[in-house]
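Every protein chain except one is present and positioned as in the full complex.
After this line comes subunit A, so read on.
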Amino acid sequence: VPCSAVTLCHGETLCVGEENWVDSRTVYIGHKEPPPGAEAYIPQRYPDNRIVSSKYTFWNFIPKNLFEQFRRIANFYFLVIFLVQLIIDTPTSPVTSGLPLFFVITVTAIKQGYEDWLRHKADCSINECPVDVVQQGKVVRTQSHKLRVGDIVMVREDEIFPCDLIFLSSSRYDGICYVTTTSLDGESSHKTYYAVPDTMAFRTEQEVDSLHATIECEQPQPDLYKFVGRINIYKDKEEPISRTLGAENLLLRGATLKNTQHIYAVAVYTGMETKMALNYQSKSQKRSAVEKSMNAFLIVYLCILISKAVINTVLKYAWQWSPDRDEPWYNHRTEIERQRHVVIRAFTDFLAFMVLFNYIIPVSMYVTVEMQKFLGSYFITWDEEMFDEELGQGAQVNTSDLNEELGQVEYVFTDKTGTLTENNMEFIECCVDGNVYIPHAICNGQILSAASSIDMIDSSPGGYRRDLFFRALCLCHTVQVKEEETVDGIKRGIHQGRPTSFYISSSPDEVALVEGMKRLGYTYLRLKDSYMEILNKDDEIERFELLHVLNFDSVRRRMSVIVKSSSGEYLLFCKGADSSIFPRVVSGKVEQVRARVEQNAVEGLRTLCVAYRRLSQSEYQEACHHLTEAKLALQDREQRLAQAYDIIERDFVLLGATAVEDRLQEKAADTIESLHKAGIKVWVLTGDKMETAAATCYASKLFRHSTQILELTKKRTEEQSLHDILFELNRTVLRQRSISGLSVDCLDFGLIIDGATLSAILKSNQEGTSHGNYREIFLEICRNCSAVLCCRMAPLQKAQIVKLIKASKEHPITLAVGDGANDVSMILEAHVGIGIMGKEGRQAARNSDYAIPKFKHLKKMLLVHGHYYYIRIAELVQYFFYKNVCFIFPQFLYQFFCGFSQQPLYDTAYLTLYNISFTSLPILLYSLVEQHVTMESLKREPSLYRDIAKNSLLRWPVFLYWTCLGVFDAFIFFFGAYFLFDNTTFTSNGQMFGNWTFGTLVFTVLVFTVTLKLALDTHHWTWINHFVIWGSLLFYVIFSLLWGGIIWPFLNYQRMYYVFMQMLSSGPAWLSIILLITVSLLPDVIKKVLCRAICPTATERAQVLFCASNCASILPPVPYRGAVHHLHAFPVLQQNEFLIGPERQERSRKRR
């Protein structure tokens, strides 16, 4: 912040940093003109407070939407083809491409129009929200969009600021207010904002309205944490007082007022100029790997298309060089055509060939892919197994563009708290002087042998210390009590028999501790008139005067309170992380407590140490002095406060430690294990401390007992240089790899890295490469670790890690899963972002691509849904290209036999309907319901996921195979028909067939082959598949009979009249259709069978295995020993798993 809040500066001189203002604006508070002479009154026009997120209006919808749609390269291509067909004399009618294009454009326009209408509605409801504005000394309620810059606004508790405001005064006497900016930057903690010192005394509307001042500030900037401005306050005939304004005076739109009854503030940025609106950014369009391959294939096909057209054009002109071929006596051109220049004719011919072959890039593929994604995503929403009874919600799909990407994940980045763990803090135990206390102790001697479970009534030695410990926990916190009210944020309800009251706090640990104390007999009642009231175990109310709160911060990692007991003692209670308490302890049973803390930390409990210090009157005065001095400091307030805290918080007497459990999510370990087996690397990114996080990792089987842990933490970098550590670790990893070589029992590595070290590694890269590229070495180490734990991560660092991995040279597909607002950045950064509908609000779920209720659902999401979606869409894409090669290549071949005259082989109706109806539904349904392996097998054998890793079904060799298959089939179709037609008749009455029968024969074989090819690929024949596949073939036959059965009055030509029936009346036609279909399908069948027999993939084995168990009638029960063995491996592993996991869970289950 360039200007401190209280720096005074005069009107004429510039404030610090003022010279850097981009451009300034003057805001007249309450729209009052400044006194004459002070400065010129320049009324300025600002936008109103209207938020517009909609894209279209009623009037510009059609042109703008059409423009947007035709900006897509595919749509534009089809439009060009359509226009070419309209302009030049082309072999096919414009209807063949115009109709599908029109359909696609209309459907998309309707969808986008509907979405925009929803956006209009949302905008409307936001813009019409009631807002309280101070006008003529009265609070007037208006609508949000009517707010103007300069209006004075009153905001009540829990309301969201309607625009960017300069904070004038608060209902609190100290002129501060608390704000959460969860919806802005994801930080759920309360932040303090300060009122302008000169106006903070205003209490009423009248007073605020009497303010006569102007604000000069920079024009709106998107940076949330930066604001510079100046307020000039005019008092009667005095020199105006100027004060600088900083970011701490600016309340941002979107933030929520907390713990403050109401505030008055003046609007400085409104509507689309607010910092939030400037940061409006539609989610960057994520594109899946499949889509990228699809586009690459498209380009290949476009090249094929153009080269086909060029080849044919060149050949045409070479062939018709002699005029007898160009214009034989029986086939003259028209006069107009003859006069055309040869270059124009050649170009027209080129375009005509393009049009003839354009179906090789089918418009319907885009429609089918979109439909498949959209409809397919419903299976996620419908999945009962991903429905959570407790939340009452199932999985949620925010974008269907990435369905198949779920099957391609290589790295999973998961948050710990709330994702791996439940974020449901439960007080487990406390340890006072080495004695362990457990609320509601259900003594189980076997498990808690180490803990001496003491009943509360038992007055053991050290009772005073024990009571002091309980009192300390009841007093040393910032928990607030809310009664009988629905509270937002974190909800912790306790039924006491009387009206419900909740403890609320920004830290769930504190709530757990206070609740734990309540169960141990000490109930914190309330804070009233700066007296904290405690109901002790004898049902007496104890009152302590709260003198000072030394707030928690993440650097000190502790907090303290100074209270005065009823007996007049001054006490300082402090609680904090063990590492920040122990060095300051002078007496107490440090060793016992430390041992207990360490033991708890290893078990994955969150531990806090509690200490106290008795202050004498003089000591208290001194502390008071330090604190007030620091608080009143004009500069470096933060730093001075820290110094003051450091002086006060020392010479502690250790009381004991607490342990709070954040239970593991249900089946978290199983999920992680499955992901590991699926070849996915799991990284845990957490802001938590290393010990706790590591324990969670052990419990969730991310680390096993056999895992060799590599540490890359601040503790180590203090001893050794980062350079040395990195190289040493790299050597370890590489050595291990070279020793183990290809052996299966490779020792796996786990890496632990903390935020500080990570930023050092990332920073090293920018500073130059004097020490080599740390980033590369780090990535190399990570690549060899099966699991990585990153602790002490800031939200932004999480995103950085994701970015780092994304940018590494293999470009792996990443998935981020998290529940809190602090995970949003990483969710947005990763290829696939998954939000857990957790307790920390819904930011993550809202910003994610998919939202699931629990972490365990990730397993089904990736291993089952992801796998299915991937194989479905991969087949869809390949098959679409294949069937269009089969479709168009015979037309290409036909050009060699019709003098390169662009004569289409098929009738217009066939050309139009081939992709739209004859072959569209089977592949769409296949891509919706195909299950090449059963769901159970996929869940049971996560390793099947590896079969599809790295986009394996859409690699170039596979694509080449499909294309070659298509070309082969096309050759078979065409030359099969060619030799059948070769200069003979094949009817029993001697009559001849013409070119349309030839085309119809090829087309019939084509439709049947292409459909049966899909039937061969279908592994999951539900009645829908049967219906659609046989239905399409039947539809083709019926359509052909109908199309050729009637003289259609609306058609100019009757070329298809009885062609199909005549063909069917011929025996050899039937025989050749059967033969050609068989031959076309043969190579694919052989390839499938040989691949399966010689080098079966895991998926194929799983199919056989399933078949062996379920359909023994088809296959003899082949003893596929390997797979059977693998299935048995799981229970064996369970016995060997790390002991802490189940034991921990066992214990917690018993406690509950």
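The definition used in the following text is that contacts are C-beta pairs under 8 Å (C-beta built on N, C-alpha and C of every residue); 3 or more make two chains touch, one makes a residue touch a chain; residues count from 1.
The rule is short, and it goes like this: contacts and distances are computed from a predicted model.
Name of the non-displayed chain as stated in its UniProt record, restricted to "Ribosomal RNA-processing protein 43", "Cell cycle control protein", "Pleckstrin homology domain-containing family J member 1" or "Splicing factor subunit": "Cell cycle control protein".
Across A:100, A:162 or A:516, the residue that sits in touch with the chain not pictured is A:162. The residue touching the chain not shown here, chosen from A:27, A:51 or A:953, is A:51. The hidden chain makes contact, of the residues A:139, A:549, A:967 or A:1079, with A:1079.
Checked against the full complex, the candidates A:561, A:752, A:777 or A:980 give a single residue touching the omitted chain, namely A:980.
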